[in-house]
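Here the complex is missing one protein chain, while the rest keep their positions.
Read from first to last, the chains carry the letters A and B; within each, the first residue is number 1.
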Amino acid sequence: MAGVILEVTDLYKSFGGVAATDHVSLDVREGEVHAIIGPNGAGKTTLISQLSGSLRPDGGRVVFRGTDITRMPPHKRALGGLARSFQITSIVHEMTIRDNVALSVQAHAGHSYRFWGNARKAKKLTEPAMEALAQVGLAEKAGELARNVSHGEHRQLEIAMALAANPTLLLLDEPMAGMGPEESVRMVEILSGLKGSKSMLLIEHDMDAVFSLADRITVLVYGKVIATGTPDEIRANDDVRKAYLGDEDG
Amino acid sequence: MDWTLLTTQVINGLQFGVLLFLLAAGLTLIFGIMDFVNLAHGSLYMVGAYFCATLTYWTGSFILAVLLAIPATAAVGFVVEIVVVRQLYRRDHLDHVLATFGLILVFNSVTQLIWGPDGFIVPLPKWLQGRIPLFDGIELPTYRVAIILVGLAIAAGLYLVVTHTRLGMRIRAGASNRDMIGALGVDINLLFTLVFAIGAALAGIAGMMIAPINAASIGMGDGQVIVAFVVIVIGGIGSIRGAFVAAILVGLIDTMGRSYLDSLFKLVMSSQNAETSAPAVANMLIYIIMVAILAIRPQGLFPPKGR
Partner (left out) sequence: MNLVSLSAPRFWVYLALLVLFALVPPITQWIDNSYYLDIANRLVVLAIAAVSLNLILGYGGMISFGHAAYIGIGAYAVGIPAHYDIDNGFLQFAIAIGASAAFALVSGMICLRTRGVNFIMITMAVSMMVFYGFVSIEEYGGDDGLTIYYRSNFGSLIDLSDDVTLYYLCLASLVVAVFIVYRIINSRFGMVIQGAKGNEARMQSLGFNTYRYKLACYVISASMCGFAGALMGNDTGFISPEMMDWTRSGELIFMVVFGGTGSLGGPVLGAGAFLLLEPVLEGLLNAIKEGAEVYWHIPFGIILICAVLFLRGGLDGLLDWRRKR
């Protein structure tokens, strides 16, 4: 079995007395796609935020590649090989698509206390950026201002930015949020292309996508893990059926 | 212990605090609900003072003048909101700063055009002049006590409106979460205009009340508005309770600081050093306090819930 690269133990976070993350434990193995599903309000984004570092947990541990990152600031986690995409698109709207992705490359290309050379002409930055854009199918829009492209293209940009960091683990928060059917299909293609080469922790609502991509699924309800297992195991699990998939066929 | 000096300074501090509150209350609502940086708030303070001065001369009664000047100032605020401010809600804070800076210039200049460059002294009715004897030969200036009482009454009134009326509920909701009140079907435009006009009226009242002491003069509010911003940042943006506590605090500390700091310093350093550094530190006192409070509690003392 492949090694474990992310280990979450007993993670706890509450807001004003309500536990958004209620003693969550899970792990991600190298090369796997581990999906997290759950009804709205289950605390999925809160969980991812604690993994990426934008939120501090109240208790518990997060260990990434053997290092305890529980209290590490977000930028250090990113430099350690963790990349995140956001559910609500979080990009720099005033810059071009290419600039956005190049920033992701730049973060991993040493320090940025370089004041003289033109960053937009630096091949070391633009070439990997264009590669990542090509991987998600956004290469032709590279020169467009980020604010001018469609929502679906924003979601693709989010993935490209995460990929450009050449990460060990991708944390993807609802990459298909707000996408239409064709765009979703294309996104699933992109993600399955990455399967095996990149480890992924994927939050998604789109059940078709989840069941076709995931190696393992964890079900989160009201901040608690109610089941973890292979797609088949989850489909057959009664608790999951009741709490989430309803009594119809999952 | 010089009780006369102490009582005088406490009264002065409370009076300053109460007037700061009137300025800050409007400012914190306007910033908290509309997210609008209104540098021109000091101009409304000035307008209130000038309206009151002129009306006092016309009607012969200070009280009547105040009662008439309040709606007049609110009306000016109303017009300003509709013509200028309303167009800027969606814009950057920087645009607010620039536009309201332009408003300050226009207000100051137009005031000068109408009233001339010299200030206006506002005469007080006999019964507000004079002093109230306390004990031990200590007397309190009647008018300053009146200001404090009126200010407290307005604070109480505002508190009642904000906590016990529909309008107040909408204001509180707006201060916590601006986007929601629109979604809840409240007429945003009307609410915003109302809040701005109320803020203008409050600022005007502050100006009117200080006018008999300091005279109505051009630009009288421009320095005060900065202190008001310090107050609302300390108190928590959007919170009237915060504005009240912070205003009284700032008023007292600033006034007492200026009187007592050099004595305090003389306890720990040489007389000469105390005399050079005390005035400088007294000036900086409210800023130092603001920085200290923001360091410990960046959202201010009483931020509205949800911020």
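In this section, a contact is a pair of C-beta atoms (placed from the backbone, for glycine too) under 8 Å apart; a residue touches a chain by one contact, two chains touch by 3 or more.
Being a predicted model, the structure only gives us computed values, none of them experimental.
J.: For the chain that's not shown, point to the residue among B:Leu20, B:Val230, B:Ala243 or B:Leu261 touching it.
T.: Looking across B:Leu20, B:Val230, B:Ala243 or B:Leu261, the contact with the absent chain belongs to B:Val230.
J.: Which residue, A:Ile69, A:Leu103 or A:Ala142, contacts the hidden chain when the whole complex is considered?
T.: A:Leu103
J.: Pick from A:Val8, A:Val33, A:Leu47 or A:Ala78: which residue touches the chain that isn't shown?
T.: The missing chain is touched by A:Ala78.
J.: Could you please point out the chain B residues that touch the chain left off the display?
T.: Residue positions of chain B that touch the missing chain: 31, 37, 84, 87-88, 91, 93-95, 97-99, 101-110, 112-113, 226, 229-230, 233, 237, 276-277, 279-281, 283-284, 287-288, 290-291, 294-295, 298.
J.: Which parts of chain A face the unshown chain closely enough to count as touching?
T.: 52-54, 73-75, 78-79, 84, 86, 90-95, 99, 102-104, 106-108, 112-120, 122, 125, 161, 165
By our rule, only the chains that are shown with their structure count from here on.
J.: As a quick test, compute the distance in whole Å between the mean CA positions of chain A and chain B.
T.: 49
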